[in-house]
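First the structure, which I've put down as structure tokens, then a few questions once you've had a look.
Excerpt of the complex: some chains, original placement.
Just so it is clear, A and B label the chains in written order, and each chain counts residues from 1 on its own.
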Amino acid sequence: MALRAGLRNKCGLSGLLSQWFSCSNHGRVCVSPFLVAQQRNNSTSPKIKVDFNQSTGVALMCMQSPPVNSLSLDFLTEFSIAVEKLEMDKTCRGLIVTSSQPKVFSAGLDIMEMYRKSPEHCGEFWKAVQEMWLKLYSSNMVTIAAINGSSPAGGCLMSLACDYRIMADNPRYTIGLNETQLGIVAPFWFKDTMMNTVGHRTTEIALELGLLYKPSDALTVGLVDQLVPEDQVLTTATQTMTKWLAIPDHARQITKSMMRKPTIDKLTSNREADIQNFVSFITKESIQKSLGMYLEMLKKRKG
Amino acid sequence: MALRAGLRNKCGLSGLLSQWFSCSNHGRVCVSPFLVAQQRNNSTSPKIKVDFNQSTGVALMCMQSPPVNSLSLDFLTEFSIAVEKLEMDKTCRGLIVTSSQPKVFSAGLDIMEMYRKSPEHCGEFWKAVQEMWLKLYSSNMVTIAAINGSSPAGGCLMSLACDYRIMADNPRYTIGLNETQLGIVAPFWFKDTMMNTVGHRTTEIALELGLLYKPSDALTVGLVDQLVPEDQVLTTATQTMTKWLAIPDHARQITKSMMRKPTIDKLTSNREADIQNFVSFITKESIQKSLGMYLEMLKKRKG
């Protein structure tokens, strides 16, 4: 209980935290599947709030980039730096990732980073997506995703890169790699991460159809590990972390590396080719037109 | 409803179609596991009836080779040519494979193609089996198996090569790779296809014991995706196809290729060796004797 209170205070976002535990309805919040037209936000306020509890050795990372924690280049850069800092702090043994935005964990990649942008910019952006995944999937820390909202596409990838996934049991939330629904394709390392979690056949059907799963279905196929009422996601994550931290770090880390290294090596040894592949795909005129139509649709929905 | 009616008419086999939806009992029909001693049929009537609905972009392929759609060299050649034709027609986006024979989808490889035949003939036959699988497993079309009868061995392989499997919920039907029960062995690409569908352990136990699953068990282990009453197999396949075709072709095709290419490459780069392996195994005197005994048994059963 003390720990729970401690985490709440550490987050320093009492207003936002109260939103996690309620069904706030902001009306304007638009959780679009996969791609998000992020409102430009030039403020220098951090998109991610990190609170490290030295007594427990656990860091809480609150994603707080309105409206839907879309993964922009700035967001991803800040995310990777934050994870790396914690990684280098040997007293930090565990990391809980959650959202302070209502109804959404992360809505995925920011469409504005790839619409009518130069190949150079698209390449830089994709490298940041790779970096986020590499940092999380290979982390020596115990990483737990406290999924307190919808988590499509890039948000799902972020969750899958953690060691354990606890999701709010709210049937209005969904999670999945739904790229094909938008005419784009999840790259091989998204696919590999999903296969390592739910197996070959479930991945095949999920990726080909771009399935978004309700929490109960996500639990059935193994996309998440546990469902709890929405107001217990963070406390359950904290309790679960205690269980994981009871295992000697050294043995757990070697074991984790043994399980994940082949998948990580596949990207690190093909990183540049993967970037080139993304850039040449996303800058195609046909794909840019699709993105443009999608953006128009989002604007109308908001209007 | 219109589509359903359309498909029925297109198939042009009203007599045969009525058999799908009833439990016809021809008495003489012999659904033997895996190998079939096909009655020689020198007629030039097609073994496969293809109806392509241009308004939906979906082709219905009815296997109509009495008595049990056994996979003879002629049958396989006709099958592969039919698939290739549809593949090259860019207006054809989906393919439903089903049977017009009562109680059986396909009873598997035709034993007569490998009994007391020359190594050359056996090799040509095996190449045709490979070709059928390669065509289906790598198809750019959405492929759905409407499994309206038993589907052992080669029939199971054909089903597994599709994107989705809907089976009639009739406990008298079975499906599985039952080769070991007859003293022969499913080759590595049968095994790979099954592993991609149901995982390593289920494949291990299924192949070692040559298990034939009832529909309910097949659903439990994931060998089929859906069970419906026998008279709804085709309509469900048509409805499911609509769902799959809602996904942009290009994204779905790249995703499908990403999932299946490693498995396909394994055969294409070892195709000749796999043929030699089959020929040297099947032409062994001990195996030929087993086949002979099996043929005798089939004859007695029919008599």
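Convention: contacts are C-beta pairs under 8 Å (C-beta built on N, C-alpha and C of every residue); 3 or more make two chains touch, one makes a residue touch a chain.
Just so it is clear, the structure is predicted and the values come from calculations on it, not from any experiment.
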- One sequence, 2 chains in place; the complete complex in the file has a copy number of 3
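As a convention for this text, only the chains that are shown with their structure count from here on.
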- Note on the structure: Within the complex, chain B is touched by chain A residues 179-186, 188, 191, 199-201, 203-205, 207-210
- Query: Hey, which residues of chain B end up touching chain A in the complex?
  - Reply: 163-164, 195-199, 222, 225, 243-244, 247-248, 250-252, 254-256, 258-260
